[in-house]
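One protein chain is absent from this view; the other protein chains keep their places.
Each chain carries a letter (A, B, C and D) given by its place in the written order, and its residues are counted from 1.
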Amino acid sequence: MLLEIENLKVRYGTIEALHGVSFSVDTGEIVALLGANGAGKTTTLHSIMRLPPPEAPKVVEGDIRFRGQSILTTEPYDVVRKMNMNLVPEGRHIFGNLTVYENLWIATTARTDGQENIDKDFERVFSLFPRLAERRRQQSESLSGGEQQMLAVGRALMSKCDVILLDEPSMGLAPLLMYELFRTLKQLNEEGMTILVVEQNARVALQFAHRGYVLDTGQIVAEGPSDKLMEDPEVKKAYLGG
Amino acid sequence: MLESIIQNILNALQWGSFYSLIALGYCLVYGVLLLINFAHGDIFMVGAYIAFFVATFFLAAVGLPGWAVIALCVPLTMALTALVGVTLERVAYRPLRRKGAHRLYVVITALMCGLILENGNLALLGASRRLFPTLVETQVFNIGGIAVTNLKIAVILVAILSFVFLETVVSKTKMGMAMRAISYDKFAIPLMGIAPDKVVVFTFILGSSFAGLAGLMFAMSYPVLDPYMGALIGWKAFIAAVVGGIGSVRGAFAGGFLLGFVEIMVVAFFPSTYRDLIAFTILLVILTYKPTGLFGVARFQKI
Amino acid sequence: ETIKIGFNIPLTGDIPDVGESSKQAAEMLLKKVNDAGGIEVGGATYTLQFVYEDNESKAESALSATRKLITQDKVLGIIGPQSSKQAVPAGEAADDLETPMISPWSTNPDTTLDRPFVFRGCFLDPFQGPVVVNFASEEFGATKAAVLYDIASDYPKGLAEVFKAAWEDKHGAGSVVAFETFTTKDVDFSAQLTNITKSGAEVLFVPQYYNEVPLIVKQAKSLGWDKPIIGADAWAGGDLMSLCGDDCKGYFFSTHYAAAGAEGATKEFIDEYTAIYGKTPDDVAALTWDSTNLMLEAIKMTGGLTGDIDEDRIKIKDALGTVTDFEGITGTMTFTPEGDPIKCAVVVKIDDAGEFSFYKQVCP
Amino acid sequence: MQKFAVPIFVGLLFGFFVVTAATGAMNLYWQSVFMFMGINIILAVSLNIINGYMGEFACGHAGFMAVGAYVSSLLSVMLFAKDKVFGEALLNPDLALVLFPVVLLVGALVAAVTGLIVAIPSFKTRGDYLAIITIAANYIVKSTIENIDAIGGARGFMGMSRVTKAMEKTVDLPWMTIWVFIGTIFTIWIVWRFISSTYGKGIIAICQDEIAAEIMSVNTNKMKIVAFMLSSGLAGLAGGLFAHVLGYVNPGSFTILKSTEVMVMVYLGGMGSLSGSVMSAILFTLLLEALRPLQIIKWVVIPLMLVLLMHMRPEGIMGNRELTDVFPRLKKFVSFKK
Partner (left out) sequence: MSLLEIQNMTQRFGGLTAVSDFSVRLEKGELCGLIGPNGAGKTTIFNLVSGFYTPTVGAIEFNGENITGKKPHKVTGKGVARTFQNIRLWHDMTVLDNIRVSQHNHLGYGFLDAVLRLPRYNRRTSEIDAWAFEILEALQLAQYANEYPKNLSYGLRRRVEIARALSTKPKLLLLDEPAAGLNTADLDGLISLIRWIYENFDITIWMIEHQMQVVMTLCQRIQVIDFGATIAQGTPKEIQNNPEVIKAYLGDDTI
């Protein structure tokens, strides 16, 4: 197993947000994490990325293993550098005071695999999101909501990453772009990238993913291959809107 | 008349250099943490004292010649002052940030640290002031009634070089970019594979070491040191930094010289008591019409 | 039975070693008196008790210190503050609360003006000013003078104005060719000094506190000023030379006494002081010593304390008013109705050894 | 009964101060400590309007204090006392007692108007840039006073003690203690009422999201003017009291350092907490007095204590809560939030 989350319990101060969540992601998989608002999806991703306080939730029990070894004590930037894992955070978190290009460039800080690969990735990102290419000199702050979302994804792709966690990547994207994005991700997956995606639009997510987990108020309430979940009446009712 | 104008331009350049040097430090730290490091003026003071001890040590105890002492003073002072700055960050500011305190609480902590440095120094070294030893004989070149000293020139050069150096660091290097990025969104910095604390520490090293340098130059030009020497000039340098456009190295540099010029020129041609009145009125007007300072970019609101 | 005297002195702030010297002198006197079994007033003997309040060399603090000494420590009388900056406001409080106060070193007239309860142990600036003027004119044959002073402080401002007036009716209007000001805590005087050097003045008068003088002198030189600089009593702080180094040597200033070459009681005091504290007493030490003795003298003169503090304070005030020919180590004193002693001033030269050596004495 | 709990409490407190002070059971020194305490409370509470509730970072409070101090001092000396500058008193000193509040209010009013120096730039200028404007304002006020030689310039202005004496001559009571007490209660009362009204909450909205506030129908500019004028007006009131308690003012007492002192009190108490400001003002004043004997060390110890305190409570003593939130029982007597 590439990534194993075992009986994870985390807290924000005194509030427990996750009460023993367990799931796993294997190399080359696309796994979807579904759930209502406030279920704990973002919390889960943040815990995996080991984000520092104050944002980060505190893991009080359980374990997170990457290639079999626990990463509970790993610093977030090492998760990126050493595990080659990265996150497209909820709410974008782009660097508004840098230009589009700088945002992408700074993401390559951790990379050691030589300029030409970096250039290749620039190519890829710009062909995926032509709008970013047009706006490479614009202060990213003034981008529209969707444009910022593209930038956030693009930035993750620029950083060295084999495992990508996406927190609601389609948020605020126009349909065309949303499908476009998922197709690209699919393609990246075929090139060997492992993907863990949190998505509100369950229908799309399940079309996209191989397997899925359903999270509810800090617990896994259902799991299985996408098509199975699609059929599951409970899930249907609660997350696919009848 | 013309003579005294030129003379005063020189004076202003020297005086402005100090504002600029200190303002640069302010603006670096602010640029990264949005922390108005009110202790900066006092770090500058500490720098001056460190320079004092280093200098007297090498002069008296070791007995080196003046130029050698300077050669040693510059790096040592900068290093030691940087140490002080970093220590402050580690023991006082970082824990607060970790607790997610409102940034103004860190600002207030900085204020308090400033007081601790000032009065701690007073309590430790006693009240009487210190005379900074003369390292190089000040030579007064008298060119057509205009007095220029080797020191004046040195000070101005140092200020300009420091600016060029810092400007390149901030705008050209990845570290510099990380410094700008972190001020906007520190949450996403680790995701770039960058250790936020490294960036912060680096910033404090830069800022404080240049405060140290300023301290040394200041001690050489105004050789009477007292624990409160940093407070007032610190405040003014901060104001200069903001008027220049806080967070912008260019702005800090320009702001420093602007303030220096205004102050000197006012004193030269009006009663000296009008200095603050006029200087601050000008600054107030500038900020009212350019709400983000001379070089500051308007952080516009996307809604 | 004890007698409490309060000291309102700058132990911290801008001129801390003025506070230090004052305290040392006081401590020395305290020890002397109490070892001799205390002081004897109208038959009863009392042990002395001194209360030191720090006025941080700030006007407000000086005021609250005065109030505290009077209302809480219930002292009979107050010595200090030293500098006019604090003595002027503090005098008001002491007078309001009807407690005798002697400022050893405040030379500004306002300190004692219309204040029956306030006295001083030194001469006044209206006297000191002309002394300096005459000296400068005769010594250097100067006719054009420049002044650089701190406008935010009573002493420099007062003295500078006196000097200007005196100089101009000696050498005619406009003979003070540069009258430049700065504000407390300034460190850069280049603009003012530029004007001064360009003004063609032959002598520069700097009525500043000793801690501010060195910077002024050094900058003046680096701006090409090579003519004499002359000062006043505020130069006579302990630190002047250690801060000014060689730059101040050869300059003159007017002051209250000169340690070098003193004899008699003065010499005894100096030796004793030097023996204890390992440094020659500066003006403020000597003046504090005198003022404290004055206070004790007055207490003695009351011929017995009633124990009702308010009454005693008034008695002491009245006694002080009647002091005549008091033999102090800084000269003999007799109080004018205003509460100001008539004393001589000395002009000292800073010799090449860095000593303040007696140059000449000027008496009213 | 419960409805009157607060008035009764205040009344008792008032009685206590007046009686002890009048009988001399509380000596002048302690009186002055309590007076400074009251003044600090006024300053902290009034600055909290801007730095706490409106979330700006104003560092020039002392400037407005200075305006109030000078205006009211000049006025009262001119009217009720013989003075070097103004000569004979214009009115019968016996009137001092009656007219003193008016004098104070005039001072406060002028200070409030001065507040516009900051209020108007604040339309466009925000955050740390505004901070500078406030500092500049502080310097400008101070330096203006320094340049008016007629009123003593940098060396300060005296004579208010004659006015207070006059009051005491008319009716023998510790008047300054009384005025400070009234001023303090007045300030707390007015600020609390302002802040707890929907009208006043407009500035809290500005603090939390100015754009949303403007778009969701808050006239931000107007509210800013109101807030700044109220804040600086009260600072002026504090100044007036300060001047008369001390009997002496000089521009040197209204520097940035004074301003920062007030800021410290506000943040120590907690941004946007009235009771916090009051408590920290009290704490701060007592600390300052208690540690007097330490002399210079005091200025190392106090900041050190404050730093530690902030590390223990990174939101200040009260955070943005009020006593009533901490001890819900109090809700019976006062309601803060509604």
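Keep this in mind: contacts are C-beta pairs under 8 Å (C-beta built on N, C-alpha and C of every residue); 3 or more make two chains touch, one makes a residue touch a chain.
Model, not experiment: these values are computed from the prediction.
Of the listed positions D:Met176, D:Ala205 or D:Met310, the one in contact with the omitted chain in the full complex is D:Ala205. The chain not shown here is touched by just one of A:Ser22, A:Thr99 or A:Gln207, and that residue is A:Gln207.
Only one of the listed residues, D:Ala25, D:Ile215 or D:Val326, touches the absent chain: D:Ile215.
By the touch criterion stated above, the residues of chain A touching the omitted chain are 34-38, 91, 131, 138, 142-147, 149-150, 168, 171-180, 182-183, 186, 200-204, 207-208, 237-242. Where chain D meets the omitted chain, the residues involved are 190, 193-194, 197-202, 204-205, 208-209, 211-220, 226, 230, 320, 337.
The rule we apply is simple: only the chains that are shown with their structure count from here on.
Under the contact definition stated at the top, the chains bordering both chain A and chain C are B. Closest chain to the protein centre (all Cα atoms averaged), using per-chain Cα means: B. The mean-CA centres of chain C and chain D are about 37 angstrom from one another, to the nearest whole unit.
The centroid of the Cα atoms in chain B and the matching centroid in chain D are 33 Å apart. Centre-to-centre, using mean CA coordinates, chain A is 52 Å away from chain D. Counting partners per residue, chain C has 11-12, 151-152, 183 as the residues that reach two or more other chains.
Residue positions 99-100, 122, 127, 271, 273, 275-276 of chain B are each in touch with at least two other chains.
Going by the touch rule set out above, the chain pairs that meet are A-B, B-C, B-D, C-D. Interface residues of chain D, counted against chain B in their complex, comprise 51, 57, 117, 120-121, 124-126, 128-129, 131-133, 135-137, 139-140, 142-144, 146-147, 153-154, 211, 215, 256-257, 260, 263-264, 267-268, 271, 296-297, 299-300, 302-304, 306-307, 310-311, 314-316.
The touching residues of chain B, when paired with chain D in their complex, are 30, 34, 36, 38, 92, 95-96, 99-102, 104-105, 107-109, 111-113, 115-116, 118-120, 122-123, 127, 231, 235, 239, 242-243, 246, 271, 273-277, 280-281, 283-284, 287-288, 291-293, 296, 301, 303. Chain contact summary for the complex, chain B toward chain C: residues 3-4, 7-8, 11, 14-15, 122, 126-129, 131, 134, 138, 140, 142, 145, 147, 149, 151, 222-224, 226, 228-229, 232-233, 264-265, 267-268, 271-273, 275-276.
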